[in-house]
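A protein chain is absent from this complex, but the other protein chains hold their places.
Chains here go by letter, A, B and C, matching the order in which they are written, and residues are numbered from 1 within each.
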Amino acid sequence: MNTLELGKKVWFFPDGDIPDPGDGEMKGHESLVILNPNNQDAQITMTVYFTDRDAVVLNAGIVTAEKVRCIRTNEPIDEFQIPFGQYALKVEGTVGIITQIGRMDVAQPNLAYYTTMGY
Amino acid sequence: MNTLELGKKVWFFPDGDIPDPGDGEMKGHESLVILNPNNQDAQITMTVYFTDRDAVVLNAGIVTAEKVRCIRTNEPIDEFQIPFGQYALKVEGTVGIITQIGRMDVAQPNLAYYTTMGY
Amino acid sequence: MNTLELGKKVWFFPDGDIPDPGDGEMKGHESLVILNPNNQDAQITMTVYFTDRDAVVLNAGIVTAEKVRCIRTNEPIDEFQIPFGQYALKVEGTVGIITQIGRMDVAQPNLAYYTTMGY
Partner (left out) sequence: MNTLELGKKVWFFPDGDIPDPGDGEMKGHESLVILNPNNQDAQITMTVYFTDRDAVVLNAGIVTAEKVRCIRTNEPIDEFQIPFGQYALKVEGTVGIITQIGRMDVAQPNLAYYTTMGY
């Protein structure tokens, strides 16, 4: 019943900003979560935008058909570590996907959450 | 004045992750909230996606015409308990619906909220 | 340069739940914020949906042309007080509007925020 029309192929996240991991048991981080509800694997390409340098295009591997995958932006992607500071993302799939970003901030004693569906 | 065109029939939530309920009076949980603004009942089907196993299709009952219903994802749905860890959802109605997910996290002394409208 | 095409005339919020106001200086509350970017006043109608009783239709007054207005859902609207517990909203304008809901929760010592743009 699935078709390749589920989701869409291009997503944007303007406000990326990797938080300090902190010293506690729970580490501050950002997660990009990608759902591929289609019956064909999605090859993922990420473009990372900055405030003052050229954008970087990364091969982020695949999200298998009918699976969800969580990519930590505080860990290297395609051997590239996104630096601290403001960044933005374009996320593209070769088939339709749905993407959401979440940030867990532990800069103060209690965690704070920040999430949005992509555009 | 309502027509079956209000809302839409398919919704996606990439980032599901049931929080630890904790020991306090307020229990950590996730809620999927479904509004049916139409004048006909909506039969709800949920597809749960995982990172490394096959998706599961659940009969989530109905949302009566012109009512709202809250489904706790930390409780069994169609006799299936979504396990801890990353999951994603597709929510389908036989008539148009509007869906939103919310997570209340009590892993640290103060609660944190995380919400998004579905896509 | 504005036309009546800015924004849209019907918005939905599935997850409404008025928080306990608490005893502190900052009171827990929910706010429905409506922007009318058009050059004509918008007459606002709200439909409140419940889990187990009939929906209620309220006259929520106007949002003047090119103004923003904040409606507290914990205060009476059209002489009706939304009760505690799960509810949902349909918000309609006679001209295009843009709507967002926000909840400030003070059930624990530190506030938590919960917001989403309407659908």
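As a convention for this text, a residue touches a chain if its C-beta (ideal position, glycine included) is under 8 Å from a C-beta of that chain, and two chains touch if they have at least 3 such contacts.
Since the model is a prediction, treat every value here as computed from it, not as a measurement.
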| item | value |
| --- | --- |
| Visible contact partners (per top-of-document touch definition) of the missing chain | A, C |
| Option touching the unshown chain, where A:D23, A:D52 or A:E79 are the choices | A:D52 |
| Residue touching the undisplayed chain, where the options are C:T51, C:N74 or C:Q100 | C:Q100 |
| For chain A, the residues touching the chain missing from this view | 10, 12-15, 47, 49-52, 54-55, 86-88, 90, 103, 105, 107-110, 112-119 |
| Contact footprint on chain C, counting only the chain that is left out | 6-7, 26, 31, 33-35, 37, 66-70, 98-100, 102, 109-113, 115-117 |
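Everything that follows uses one rule, which is that only the chains that are shown with their structure count from here on.
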| item | value |
| --- | --- |
| Distance between the centres, which are taken as Cα means, of chain C and chain B, whole angstrom | 22 |
| Inter-chain centre distance, chain A versus chain C - centres from mean C-alpha coordinates, in Å | 31 |
| Residues of chain B whose C-beta touches two or more other chains | 109-110, 112-113, 115-117 |
